[in-house]
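A protein chain is absent from this complex, but the other protein chains hold their places.
Right, subunit A next:
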Amino acid sequence: MSSDAIPEFHKAKAGDGRDVSLTNLSAFSGGPGVKSGREVAAIVVVAVIVIGGLEFALRFFEVPQYIMPPPSLIAWALFDEFPLIAPHLGYTLVELLSGFAIGAVVGLILAAVVTQFPFAEKIVAPYILLLVTTPMLALVPLLILRFGFGYTPRIIAVALAAGPMVMINAATGFRRVDSAKIALARSYGASTLQIFWKIRAPMALPMILVGLMIGAIFGLLTAVGAEMVGGGFGLGNRLTTYSSMIQMPQFFAVVLILSILGILIYVLFFLIGKKWASWEA
């Protein structure tokens, strides 16, 4: 025990937030983590300089508002217009959440089933690739034609955008078979189902989380894009409306909301990964 204490200590020291990245994908290499007071101060100072500098430059060079309004006006517009934007945010969230839930569930089930049968995987692979590479936005006019201007076409588009992303990543995860770990489970008499839940699923979890995150972000893109194509509500609709009315501070306020949504999606999955998949350093 004593001779092992040193490497143990050394490794425990490494747990300063850098080695808890969800996967070794660069997207996760640096994420939100515990920061010291000094780091926080530096981040605030840089933010003040960037935003303040932008504000100053836009006003100093008298850049017209329809090109780029200064940050203060965007912030005011966000505050002032938010009661009017909020319902649209709600619509977008409903589309995103329901479409993503459908797409993620179907994607996960397909990935789990298909990877159990390599032959079936070969057959469906081209179609999945087709779904992944086709921008689902292209189908929105058709979906609107068929399902009207309500939620349905957008939810379908979001599900079609998110599902394949979830599936393709989850399948990569499920394919990572570690025969020694499966042999371990089998040596205790594990059933196929037990091997799936206790070995394959946890091994796939980091990739599943990556898939869910990418799927959610693609879902957000598709939801907003679908709202821009047609219909009278949603954040995408606000974007087209404000830009057609040259209400640029309001337009950028909506863009800001979308950025925040995207960041929230990232942070959410980062935290889930930190909690449940931090074993994969």
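List of remarks:
To be clear about the criterion, contacts are C-beta pairs under 8 Å (C-beta built on N, C-alpha and C of every residue); 3 or more make two chains touch, one makes a residue touch a chain; residues count from 1.
Basically, contacts and distances are computed from a predicted model.
Not every chain of the complex appears here, and the one that does not is recorded in UniProt as "ABC transporter ATP-binding protein", selected from "Carbon-monoxide dehydrogenase large subunit", "ABC transporter ATP-binding protein", "FAD-dependent oxidoreductase" or "Electron transfer flavoprotein subunit alpha/FixB family protein".
The residue from A:Glu55, A:Glu81 or A:Glu280 that touches the chain not shown here is A:Glu280.
Residue A:Ala185 is the one among A:Leu93, A:Val106, A:Ala185 or A:Ile272 that touches the chain missing from this view.
Among the residues A:Arg175, A:Lys198 or A:Lys274, only A:Lys198 touches the chain that is left out of the figure. Where subunit A meets the chain that is not shown, the touching residues are 1, 3-4, 7-8, 11-12, 15, 180-181, 183-190, 194, 198-199, 202-203, 205, 276-277, 279-281.
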